[in-house]
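Missing here is one protein chain; the remaining ones are kept as they sit in the complex.
Right, subunit A next:
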Amino acid sequence: MNHSLNEHTLKAFDGDLITLRGLIAEIGGRAEKAVEGAMAALANNDHDLARQVVEGDKRIDALEEQIDRMVIQTIALRAPMADDLRELVAALKISGVVERIGDYAKNIAKRVLLIDADQQIDAARLLPAMADATRQLVDDAFTAFAKRDADLAVAVCAQDKTVDDFYNSIFRALIAHMIEYPEHVGAGTHLLFIAKNLERIGDHATNVAEMVYFAVMGQSMNERERGDDALAPGSD
């Protein structure tokens, strides 16, 4: 079936959907920026930037509420069917997921404010690469939403394994490091939780991708291969 959609006979409905897609793009963009900002703050020990990320999360929360209100209103007023209904349900779920991504980014930023910058921990040297992979996942998930691109959504889910693999290897390295240098346990634990947060952000990006797939294809994505996550204790 053709996935591109014509205009509605009722133009105001298209207006609602366009507004909603704009809001999803905005909240997704802000969440991605928050992840990026939190990791840059970590890399440069930039406390101002970390505080900006913490502060910026309020805007993400507000956007989530705005999206939820708009979805409910649109369902009530337009009685959507089929693709439209699925898109609205997906938008509702995605906004909840993105709000979580924002929370994880905020949590990372808060930890930046607490980490003792003098402690250089080589075991965490993979974190920036993990952060890049995670941010790319978030970016792709929202691109998939904007373009109604089911293939890209599938790719996001496949890529999540990379993030999980990063997490597992960072986890092991940090544990080994902390055993060897007990005086680094404070910073090491923060870095461990940061890695865990990134891993959860990756999971949420795949949740977004799964909703995109559902909205576009009308069925849920097949169970896909996962990296063995959840070996390490979670931060949430």
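As a working rule, contacts are C-beta pairs under 8 Å (C-beta built on N, C-alpha and C of every residue); 3 or more make two chains touch, one makes a residue touch a chain; residues count from 1.
Keep this in mind: contacts and distances are computed from a predicted model.
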Self-check item: Record-based protein name (UniProt) of the chain missing from this complex, from "NADH-quinone oxidoreductase subunit L", "Phenylacetate-CoA oxygenase subunit PaaC", "Peptide/nickel transport system permease protein" or "Phosphate ABC transporter ATP-binding protein"
Solution: "Phosphate ABC transporter ATP-binding protein"
Quiz item: Touching the left-out chain: which of A:25, A:40 or A:85?
Solution: A:85
Quiz item: So which bits of subunit A touch the chain we can't see?
Solution: 1-2, 5-10, 13, 79-86, 218-219
